[in-house]
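A single protein chain has been omitted from the complex, and every remaining protein chain is retained in its original position.
Let's look at subunit A:
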Amino acid sequence: MATNRTGAAQRPNGAPQTKVCQFKLVLLGESAVGKSSLVLRFVKGQFHEYQESTIGAAFLTQAIRFDDTTVKFEIWDTAGQERYHSLAPMYYRGAQSAIVVYDITNQDTFGRAKNWVKELQRQASPSIVIALAGNKSDLAAKRMVEFEEAQAYADENGLLFMETSAKTAMNVNDIFLAIANKLPKSEAGAAGAAGGGRRLADGEQPRPSQCCK
């Protein structure tokens, strides 16, 4: 897998060599479970012990490539605090994928993750690909949420599931890759048109129906 921050989508002399797909992905979950850390690891390969809290939301992009397709993720990393909940629809509306994150050392965050999944299933685009990430797997000694419990829940709800660690990088690229794999990459207006919500990025981006070129 080649990752490339911006270049992958660029084509020399206009001739498409690979198919480029853009997907909007949103990260949801209780605060301090490691959403920003996962994105930072995925996009920049870094980990900050003292990652600042996210207010409102942050936006990052990252492209990954496999076979003949480049998948460009437009990632919205949201604030975790319950109070910022009202902003969330602005970010998940029109998203083709979501990662719902919990912290394996904290049972409450798993409960909160389930609520997010419910909300997405109700409110987001019906075709949205949802992944569940049990983060901080490096802190296995303090585990409060069993792998099997989460796996069973994910299976029931048709979610992708992995335990990740932004700190050690375990499964971080993999979970994004798994999502990319599951997203429809042909014609697939499916992706963008779904949800019917306002696209945040109408101006610059390809029309939804041209999501893949």
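The rule we apply is simple: a residue touches a chain if its C-beta (ideal position, glycine included) is under 8 Å from a C-beta of that chain, and two chains touch if they have at least 3 such contacts; residues count from 1.
By our rule, contacts and distances are computed from a predicted model.
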{"item": "The complex's invisible chain, by UniProt name, from \"Superoxide dismutase\", \"TBC domain-containing protein kinase-like protein\", \"Ras-related protein Rab-21\" or \"SWR1-complex protein 4\"", "value": "\"TBC domain-containing protein kinase-like protein\""}
{"item": "Which residue of A:18, A:61, A:123 or A:157 touches the chain not shown here", "value": "A:61"}
{"item": "Contacts of subunit A with the absent chain, listed as residue ranges", "value": "31-32, 49-61, 74, 79-81, 83-84, 86-87, 90, 105, 136, 138-139, 142, 167, 200-205"}
